[in-house]
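Quick one: this structure, given as structure tokens, is what I'll be asking you about.
Note that one protein chain is taken out, while the other chains of the complex remain in position.
After this line comes subunit A, so read on.
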């Protein structure tokens, strides 16, 4: 995976210095560093409420919804994971990215934290279909993490938001909007 699309929306909106490098391979250390910057003021986010807001706002966007609007305050990373067209099958070329995420989540610094995988699409196609597909794709990523890579299921959750929160709102059809957010939800209780 390349950081062409990598934007590290860290707490306080700081950009990861390494995130600005072009066509540089995402490293394990980058993942660990950016995901482990936990702010004490980080909001508690319930993935079920995110799903509710996404389902109730198909075609209308979720950026201003109470829960979605708080996600930016959590330690997170954007990654690019490619899927086969209109399918939940992860492209083999993106296996490495999933493996890197698994390595990071097994790292002792992150071992006691929960993570949320958020799937996004561009606005190409039907909004409802995009929402469902992104949910299934986010599920496929957590499924791989939980089975092949043995991350305990209680540390993982997934939600799809379809085209409702584009990273490039001026160009909702742009490929950059297709992305996966990996978000640190805080310590396991």
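Of note:
By our rule, a residue touches a chain if its C-beta (ideal position, glycine included) is under 8 Å from a C-beta of that chain, and two chains touch if they have at least 3 such contacts; residues count from 1.
We adopt the following convention: contacts and distances are computed from a predicted model.
The unshown chain of the complex is recorded in UniProt as "Cysteine rich repeat protein", chosen from "Trypsin-like peptidase", "Cysteine rich repeat protein", "ATP-binding cassette domain-containing protein" or "Transporter". Across A:42, A:72, A:127 or A:146, the single residue that touches the chain missing here is A:146.
Although one chain is not displayed, its contacts with subunit A can still be listed: residues 28-29, 32, 84, 87-90, 92-93, 95-96, 98-100, 102-104, 106-109, 111-112, 140, 143-150.
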